[in-house]
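The structure's right below; bear with me while I get my questions together.
One protein chain omitted, others in place.
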Amino acid sequence: MKPDPGAGLARYRWAVASRVAAAMFGGYALASATAACLAVWLPMARVDAVVTAMLLAFVVYAIGVTWVFATRTAWRAWGGMLGPAVVLAVLFWAGRPAGLA
Amino acid sequence: MSIAAFCLAYAGFAALCLGMDRHYEMVFDRALPRRHRLPLRAFGWVALALSLCASAAVWGWSYGTVEWIGILSLAGLLLIWFVTYRPRTALAAGALCAAAAPVLAWM
Partner (left out) sequence: MTSAKAPQAQGEGLRQAMSWLHTWAGLVLGWVLFAMFLTGTLAFFRPEITHWMQPETPARQAPMPAAQAADLAQRYLARHAPDAARWFVDLPTPREPELGLLYQVPKPAPGQRGFKRVKLDPATGQEVHARQTRGGDFLYRFHFELEMGFPWGRWLASIAGMFMLVAIISGIITHKKIFKDFFTFRPAKGGQRAWMDGHNVLSVLGLPFHLMITFSGLVIFMAMLLPAGISAAYDNPRAFTNDMFPTFAQTKAGPQAAPLLPLGRFVAEAQAQWQGGHAGRIVVSHPGKAGAVVSVGREASERVSYGRLAPSLQFDGVSGALLARHDADSAAMVTAGTVIGLHLGLFAEPLLRWLYFAVSLAGTAMVGTGLALWVAKRRQKAGAAAQQAFSLRLVDALNAGSIAGLCVALAVYFWANRLLPAELDGRSAWETRAFFIAWGLAFLYAFARRARMWPDLLALAAGLSLMLPVLNAATTARHLGVSLPAGDWVMAGFDLAALASGGLLAWMAHKARKPRAQPAARPARARAALEPR
C-alpha cells in the first residue's frame, strides 16, 4: 500500500490494521448513524424514510471504506469515519422525538 | 428484432474496436489513418444507441434497457473472444452484423 520507507514493518502493519478497523467498524458506525439520522429527518412516510435511509447508508459505507484507504494517514481515516458519525448521531438524537410520531 | 439488437451491439463494438490503433493494426497491418478514426467511432456509438432502441422496441424502455445492458455485455465478451484469436473474422462478422441488422429489424 504505502509503506513508509523509514518506519519499519511493524509500524506499517499496525497502520494497515488500524485502517482495516476504521473501515470495517468505523465505517459501520458511520453507516448506522447515517441510516438513523436520515430515517428520522427525511420528510417522507416513516417506512419510506427508513428504506431510503438504509439505501443511502450502504452507499456511504462503500464510499467511506474506499476513502479510508485513500486518505493520508490511519488517524485521518478514523477521524473521517467517527467525526461525521458523531455529528449524524447527534442530529438523529435531536430529531428523534419528531420522528417517532 | 431482439437479434437485430444483438447484431447492432456486436457491430457497434466491432467498429469501436477497429477505431482503436492497437486493434486496427491487428487486422490491417498498418496504422489507423486519421480519416478512418472518427467515422468508425461514430458508427460504433450510433450502432450501440440503435441497439438500445431496438431493444426498447421489443420490450419497452425500462425492461429494454436492462436487456440492452445484458446484450452489450454478451456481445462485448464475444467480440473480445473472437478478436483475440481471429481478429479478421471477428471484425468481418461485425460488418456482417451491421448489414444484417436493418434486414432483421424490418422482419
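For reference, chains read A and B in written order, and residue numbers begin at 1 within each chain.
By our rule, contacts are C-beta pairs under 8 Å (C-beta built on N, C-alpha and C of every residue); 3 or more make two chains touch, one makes a residue touch a chain.
Nothing here was measured: the structure is a model prediction, and the numbers come from that model.
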For the chain left off this view, which of B:L8, B:L79 or B:A98 is in contact with it?
B:L79
Where the unshown chain meets chain B, residue by residue
2, 13, 16-17, 20, 22-23, 62-63, 66-67, 69-74, 76-77, 79-81, 83-84
On chain A, where is the contact patch with the chain that was removed from view?
1-2, 23, 31-33, 35-40, 44-55, 57-58, 61-63, 65-66, 69-70, 72, 92, 96, 99-100
